[in-house]
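Everything below concerns the one structure shown next.
A protein chain is absent from this complex, but the other protein chains hold their places.
We just call them A, B and C in the order they show up, numbering each chain from 1.
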Amino acid sequence: MLQVLIQGLLLSGLYALIAVGFTLIFSVGRVLNLAYGAYLLIGGYTYFYFSQQLGLPKFAGVALAGIIGCALGILKFQLIVRPLKGNHVAIEISTLILAVFLQSVVIFVFGDSSKILLPIIPGVERVAGAAIPFSNLFAAIASWVILISLWLFVRSTHMGRAMQAVSMDAKGAAISGVDATKINMFTWALSGTLGAIAGVFFASYTQLYPGMWVAPLIIAVAVVIVGGIGSIIGTLIVAHIVGFLEILTSAYIAPELRGVFTMLLIIVILVWRPSGLFGREEL
Amino acid sequence: MKFGKILKAVTAAGVISAASFATAAYAEIKVGFIGSLSSDTGLSTLRGAEMAIEELNAKGGVLGEKIKLVTADTQEDVTEGIKAYEYLAETEEVDFIISGSIDDVSLGWIPRMQEFQIPTLDTWTSSISIIDMVVQDPEVMAPYFMNIASDEALATLYINFGADVLKKQMGWNSVVILAEDTGFGQAITGLVTEAISPVAGIEVKETIIYDVGTVDFAPIFAKAQATGADFIYQVSSVNSQVISSQYVKLQVPMPMTGVNVSALGMEYWEDTGGAGGGISTLSPLPSVGFKLDPTSQAFVERYQAKYKSRPVIPHFNGFNAYYGLTQAMAAAEEAGGFKDAKKWSAAMEKQDLKLELDGKLWLRYGFWGKDEVEEVTKRTYPHNARFDLSAPYDDAQPSMVVVQWKEDGSVGVVYPFEYATTKFEIPSWIKK
Amino acid sequence: MGLRWHHFALWGLFAVTLFVLPEFVSRGTLRTLIFANFLAIFAISWDTLSGRTGYISFGHPFLIGIGAYTTAILTKRFDVAMEISIPIAVIATMVGGLIVLLPALRIKGSYFALVTLAMMELIYQLVQVIRPDLTGGTRGMSGLPTLTRGAVNGYYMSVSLMLAIALTTWLVMRTRLGTALSAIGMNEEAVSGSGLSVTKLKMAAFLFSAFIAGLGGAVYIHYLGSIAPRALFDINFVFTIIVAALIGGAGTTVGPIAGAFFLTFLLEYLRPYLPGAERYMVYSGLALILYMAQPKGMWELFFQGIAKFDRLGRRE
Partner (left out) sequence: MALLEIENLSAFYGKAQALHDLTFNVEEGSIIAMVGANGAGKSTLLDSIMGLTQTKGDIRLDGTPITAAKPQDIVVKGVGYAPERFNLFPYMTVRDNLLVGAYTAREDIETNLDMIHKLFPRLEERENQETVSQSGGERQMVSLGRALMSSPRLLLVDEPTIGLAPKVCLEIADVLKRLRDEFSLTVLITEQNANFALSLAEQIMVLESGHLVASGTSDELSSDERLAAAYFGH
């Protein structure tokens, strides 16, 4: 039991970290960034290149991954989202194309074979038969810290309130003197940074390979759909629902079924309560 | 007016390009490579073939003609594999195909091979079901050869390892099998489960199948531990460095051995970032942890001089491609080319290359005859690499060995004992 | 319906060109054309659902896969003849189309796209674990019966199917049904306000799209002779279909065909220079630029081009 609890918390923390950047864009910009997984991809490879190939300190590798992710987010906003002026379908499709493009670029530069990252924080502790790798523990704690500070940021700073305002009523935000473009760009930059850092943790636990953007995207989609838009705490809760669902399925039913229930959950939630468990009736 | 002109120009360009497509130049022997160009194993086959072709061309080519290599990438995807085979057969109109495809991809394009009847040599897939096709339909499968020992040989050797080392030396009595959900995984799991209990006296507690896309192995290892078995037997060919690196990162307190394809290459240590110690795997012969015979060593040296990128040493299938392509060309010399696939096939069946190391047979590239029955498994293996399953392995190579990566990054052979360079050990974090 | 003789003349010309093509091109080119034809079929199917009604599906292989798996299982495991299994597969896919319809009755926009993506993922995972003895699990099935052998036969089969589907779609879309579907894409509320049953219209679109997807998918795997879940329920496959439809021009019939041909040939022509998956870098980069430049597709660019040349011509 304790073992399942520990594994569930670790995996859920990772999932929350993965989903938060996606939630942010979906809540504020109201667009589906299908290239979100590409931040994780690029973040993971950036870390790999700087820390594992060039031998820079690990912290520098994570920071550089964040910076590249941030730059990628800004570029995406400036080159794709802005020119398409709120045409959601076009943005979704172009980000999908962009994701495939970035995947091919990674193949071109690094090759197709998968790579294993060194743990960011080496070491492992056993508790009640469950192994707790320090890297995962750190990712889980980091995800809690990041999500809660993000929640505080959004609720209690001018910038954060402006982000909420833009997401709820664009005209209302404009006449309050909020520059939606700046807010959106900031959101995209933040989302890119968070995504790239999540990518380092995700890849350091699993592996680095060009197709690795799909799985996190699906996880992020699941968390956002089930949680509903605009709810950061919802993201945290649902990441734990999805994570625990997977761990419980693996432990008590069959490991190969772990993804099935997540997908079923998405479909059921969408059909039964389209706004998600913690979302608002705004469809 | 201008529009009309442009239309004309476009039409003309279209006709020219279509015409250039229709005429294929034909003054050479064309070899097609099919496999994944971005995986180390795929590249091994490709480079082994390139080296062989370079040497043959330096000696004047085959049948007085130069050999040219064209490549088609499968991306380890079945549909892409079929497209790639068609491209080689119909656009490039190659004479001979050398394949570094994985099992599932080979199974996908085999029907195309049957249709086009192009001499084809597989260097990587070990799928016994393809050999079964040769048994059942020798006519249609005549142009097909596989110069790696099949799954059966692999499993049989493992059972012997189980009896001699795991049971006798380590004193382990029960196993939990952790197998990936692939054709390869199923085949090996089936063969091992059938034989390990009656032959080696090791009880199979449970078989856990996992998806190749699994991200987090912690619950799977927990499940394996819960069975109370003495050790884990892993069967993984796709993304296998993930499971082994997580085994190390999680410091699973249970020994693990089995088949881990990524541990077959020199790059394994670098790829796992050093998190790969303790992993042991079955391996075909010219692999990591070996001293090579002079011919193969010379090949490796030329290889390393030519290619600066990974894989730094060809995988065993690189050797297979190198020797196999040379044999295929020799067969073509004898059969007067590749056009008559039956004739070439007959000539290929007779190929037999024996390489010695320290005065003993160490590597043999030959094929089982149509009606030859292998003694241990009591079945036939037409067009499959000749292997020898019982010591002293004087008929052919043992086909498979067990190698183990140590925690210091070194690698050595642990079984069979005649080939062993080091002893089988369990990882340091497991309390004895 | 606004049909004119020149419409049929153009279709006739197109068909004749395609039918005499094997006389002029190599077998290798024909193989490429076969894949282009199948991609065109899938793109038309996607377009009837998403391009016209605006319900963007990111899980179209869900439908294609139902058709493909149904006939694969029937022929491989139960020795059903293809003449029977393919129609059953088409019907099964149409049932699948109704399943897709259910969420569409409640949700729109990005959420619909997401639920279709989830459906594709779901069936991908289910195919691997539920009765792998039937589906072949992760590695799928090979050695399925094939409808034809050889490049020329395969080409005629695929091109006939593609033309039949294209012409049917074109005719259907010129009826009031087609107009109504496009109207849903533009403004669903207005359509429901005008007294038409939006649910029935959506159902017609989803069924029609599923019909094409099922037929295309079933014939496709009996051309390939194998089926693999990883290649089928893959976001890259979704990408190829959507890009083909959009680059050519969504909401038209010729657009998806043009897009499919353009992209398939682009990939094949790149093969000698970039043999591996890097080809997709050129492919997706070009697709992104084209799409950003003209979201309505090449077809639109083509017409704009003609108009421009005509103006230039007249000035001379």
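Keep this in mind: contacts are C-beta pairs under 8 Å (C-beta built on N, C-alpha and C of every residue); 3 or more make two chains touch, one makes a residue touch a chain.
Being a predicted model, the structure only gives us computed values, none of them experimental.
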Interface partners of the hidden chain - shown chains only, full complex considered: A
Residue of A:V62, A:L96, A:V124 or A:A165 in touch with the missing chain, whole complex considered: A:A165
Given A:L32, A:A173, A:A203 or A:V238, the one touching the chain that is not displayed: A:A173
In subunit A, positions touching the absent partner: 155, 158, 161-162, 164-165, 168-169, 171-179, 230, 280
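As a convention for this text, only the chains that are shown with their structure count from here on.
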Overall pattern in which the protein chains touch one another (line/ring/star/complete/other): complete
Of A-C and A-B, pair with higher C-beta contact tally: A-C
Computed distance of Cα centres, subunit B from subunit A, in Å: 38
Gap in Å, rounded to a whole number, between the CA centres of subunit C and subunit A: 31
Set of subunit A residues in contact with two or more other chains: 107, 112, 254, 256, 259
Shared-contact residues (touching 2 or more other chains) in subunit C: 125, 128, 276-277
Residues of subunit C that touch subunit B when the two form their complex: 24-32, 35, 125, 128, 132, 137-140, 142-143, 146, 149-151, 224-226, 228, 230-231, 268, 271, 275-277, 306, 309-310, 312-313, 316
Contacting residues of subunit B [partner subunit A, same complex]: 36-40, 75, 181, 208-211, 213-216, 218-223, 225, 239, 241-242, 245-246, 249-253, 271-276
Subunit A residues within the subunit B interface of the complex: 3-4, 7, 10-11, 52, 107, 111-119, 124, 126, 129-131, 133, 135, 202, 205-207, 209, 215, 246-247, 250-251, 254-256, 258-259
